[in-house]
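Showing just some of the chains, left in place.
Here the chain labels run A, B and C in written order, and each chain numbers its own residues starting at 1.
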Amino acid sequence: MVNVHVYITLKEGVLDPQGHAVQNSLTALGYEEVEKVNVGKWLRLEVADGNNLDSRVENMCEQLLANPVIENYTYHVEREAKV
Amino acid sequence: MSLQLEPTAEEIHAERLYADIGVKDHEYERIVQLMGRKPNYTEIGLFSVLWSEHCSYKHSKPLLKQFPSTAPHVLQGPGEGAGVVDIGDGQAVVFKVESHNHPSAVEPYQGAATGVGGILRDVFSMGARPIALLNSLRFGPLTTPRMRYLFEEVVAGISGYGNCVGVPTVGGEIQFDDTYDGNPLVNAMCIGLIDQNDLQKGIAAGVGNTVMYVGAATGRDGIHGATFASEELNEDSADKRPSVQVGDPFTEKRVLEACLEVAKSDALVGIQDMGAAGLTSSAAEMASKAGTGIAMNLDLVPQRETGMTPYEMMLSESQERMLLVVEKGKETEIEVICEKWDLETAAIGTVKEDMRLTLTFHGDVVADVPVTALTDEAPVYDVPSEEPADFREHQQRPVWQPQSSDYNETLLQLLSQPTIANKEWVYDQYDHMVQTNTVVMPGSDAAVLRIRGTEKALATSMDGNSRYIALDPKEGGKIAIAEAARNIICSGAQPLALTDCLNYGSPEEPSIYWQMEQSTAGMSEACRTFDTPVVSGNVSLYNETNGEAIYPTPVVGMVGLVEQLDHVTTQPFKQAGDVIYIIGEAEPAWGGSELQLVEDGKISGQVPTMDLELEQARQQQVLAAIRAGLVQSAHDIAEGGLAVALAECVMGTELGADVSMKDDVAELFAETQSRYVISVAVEDAEAFEQAIPAARCYGTVTDEKVLRMKTTEGQKLIEQPTDELHHVWKGAIPCFLKSKA
Amino acid sequence: MKAAVIVFPGSNCDTDMSYALSDFTDAETVDLVPYTAESVAEYDAIFLPGGFSYGDYLRSGAIARFAPVMQSVIAEAEQGKTVLGICNGFQILLEAGLLPGAMKRNKDLKYICRTVDVKVENADTRFSGEYEKGETLRIPIAHGEGNYECDGQTYETLKKNNRIVFTYEADVNGSTGQIAGITNEAGNVLGMMPHPERAMETLLGSEDGRRLFTSVYRHWRDTHVVTT
């Protein structure tokens, strides 16, 4: 069993209303050092290890997890099973 | 925690471990007596939730008994998932209100969302399709980031859940007051519609029948939620966080559709939602109502987490679950329906003759308790009550006098009070149109929903001004009912019945118990006068923070019937030239008024009096005039008095008003009861005056967008452009929310 | 005309849509078709209703796009059959790639339910034939993710080919070009966020949505009933 972490954000150039709102709130709370915020998704998948893990994960992302029209994704595989 | 680590019956006794889960010493002794032995950990857990205030009403039962709950049109009073009222044509309306105050204080989004989920299940478990949601909210002033956070998240939670399930949120009410600073209130109400033949009950009848579990799997969420709801909030509350449940409206929607299908199946014997105290209360109550027992094998309960103990399973408050009793041999009928909606089901037990709740787990009997010990034998307390000193004091104060002299300024100030201000910021986030029956949307006195296929409609409103009740619980209790009824009348409907949510501090405090007694007595009296029985309700006690109780806050949710769609009436003025009538004389009683609060920052003195006979007579006159087609618009005079009521009648229209009156601050701003602003077309004026002799002509609706109020001598009292009024009124809440301080 | 209203798990405007069709058009059949159906080939027009299919978890419409019935819906759309997605239905059509672009959360991050002014930009489609170009309609919106996003080139193409059928008269949710509804290139698939099925009766506030459904019906009649 491996943990696959998938990270999804809006593409560069796509306006991120959520990121914008979070940044404004942070500024209001006095965290003026924060200059930009993007809000994306983090999915953790517990996957039975096997052949083609990478290509299968990529397919999952393209097909379902991310919307390629506006989103980019990256992922990494955590091989040591979590305790 | 694994089973082996659970304390033994002896340890529970010796170390008074029962006290940690809210069981008092004498209650523990009574439990031992009823069982004939010391309860084990699972068993004491069952008692702790079923004997909590939330499930047993141990401090409030005697008060609830005073409410009238029967009438020829009442098909089901308190005691089932929700009350049921006949509306003719073989149909009935099903409704109830429920509180989710404590969970919402700790996790506002999920607390409010699961409150909506719970009340929906109460209604559809009766076999009724939910057609409307309402909510009654109380917060502290929006001047702190914490309160703005709570407010925004509660609204988002209600919207997130109700919108997804597809039941329109058509109304509600919100008040802001210091008294709720540490303990906001979130009460949700649901209304359902049903063909009377389809009515279901929560009973476990028929020995040998199968007990089935339907819906979401059980996790460890909300364990001890029911007892949590019966304890005061204090600084430790943060540690109880795991007891917050997360809602899944998508599953709820499927459970709803499945249950409504199941309700049509003759395989179904009884059904109840797993609300507070989950599996424990649903099983015990269904058996109790049928005079049977239930044996369940907990290994068969669908579980979301591993290693759950019987205690955890029985006390879990995981959402979106239902318990069904199904005729033996017909389980597959239910399974087929649930499969269609992609829901988990499991046959987990059997109805027994022995009147015991018997639980097995891994082959062992882990609990074996007489059902009646859990339900009927739950304690009922005769609580000492004592009139608080400040009550007399308020009664004996000299009459309070407003200082206001710049009436224009006062009106604008009143309109920008969050309690009076426009609530569009809130209800724009609620889908109030789905199901396409909403004739009158949020924003008028009552919401109106047409009943498809008929010429009828339902009107509904939630009300309860706790400031009056704080100063004078009995009069305040009457006013709460009267105000709800008046709102229903203004929309063109006859009030039918109501549901109530009693939000108070600790009943163990004699002065608070006195408030409970007085206010419910006032409410009962009003209900009798208006013939609006209480068909369901909920009690939420221990609404205190660090020993400081909220104002006594009973909230009323009323439902009325519009006989003909063309009777539907709303509050805005309709047409220039219409005659403006006021019904009722203003009196200088200011205790608990919005103006007093604005001027003094606190409330004091005597509240407006409530003459129930007069109220009832006027209501019927107004309704008769509406039905006779004589009324263009109707609005009751409430918080902020006549000036605010008139402003509300012009706002959002292209119209204005010209009225003249006595030069008297009470005329402008007093909250005297049983009063209305009604506009009438010129050609109907004579007939209207005959129908309601007490109505006095104050002026006319104009096509100049200005509200003008002057003395009979022509001296200006108030003159404000409609748009300016609207701007102030509409901007107030968004303005608070934008402030960063 | 035989109309199918698809019911996904979590759809909640399905019955409203079917009332709109059966009470206000002359459609012979209006069926609520479950998401498990294998084929919708027998229908003349396919309607994807509003709601929260699969809870709208992950992204609105993302999971529904794979519901069993969608294969057939996509196939029928590609063959030129009338397909109309409203609100969640629009989101599903975007996720399915039948229409270009994607939905983001509303610019102020709040769900909005309100009747708004919607402008008819193109009255020459099978969905808008009974409207006048430039006309303003009062139609409710009710969505949390209606902020339509597409790249500049797509937007230009939509504009140039008159595929923008409806726009909002005010910037209600942040949508590119205030877009409220678009068609595919062939013009047989429309997605729109506003809810015409909620604007069928003056009793409920507006009847400006009616002509959308009667347009669809008339288009079908004009193209099918000529010979009889």
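FYI, a residue touches a chain if its C-beta (ideal position, glycine included) is under 8 Å from a C-beta of that chain, and two chains touch if they have at least 3 such contacts.
If you're wondering where the values come from, they're calculated on a predicted model, not measured in any experiment.
J.: Determine the copy number of each chain kind in the entire structure file and write them next to their labels.
T.: Copy numbers over the entire complex come out as A x2, B x1, C x1.
Keep this in mind: only the chains that are shown with their structure count from here on.
J.: Treating touching as the only link between chains, describe the layout with one word: line, ring, star, complete or other.
T.: Per interface graph, the chains form a line.
J.: I'd like the Å distance between the centres of chain A and chain B, where a centre is the mean of that chain's Cα atoms.
T.: Spacing between the chain centres: roughly 41 Å.
J.: When the C-alpha atoms of chain B and chain C are each averaged to a single point, how far apart are the two points in Å?
T.: 36
J.: With chain centres defined as C-alpha means, what is the inter-centre distance between chain A and chain C in Å?
T.: Roughly 30 Å separates the two chain centres.
J.: Hunt down the residues of chain B that sit against at least two other chains at once, touch-wise.
T.: Not one residue in chain B touches at least two other chains.
J.: Which residues of chain C are in contact with two or more other chains?
T.: Residue numbers touching two or more other chains: none in chain C.
J.: Give the list of chain B residues in touch with chain C in this complex.
T.: Result: residues 156, 159-160, 163-166, 248-251, 253-254, 341-342, 427-439, 441, 450, 565 of chain B touch chain C.
J.: Spell out the part of chain A that touches chain C in their complex, as residue ranges.
T.: 10, 14-15, 17-18, 21, 64-65, 67, 69-70
J.: Considering the complex alone, what residue numbers of chain C touch chain A?
T.: Within the complex, chain C touches chain A at residues 58-59, 62-63, 66, 94-95, 100-102, 104-109, 147, 149-150, 174.
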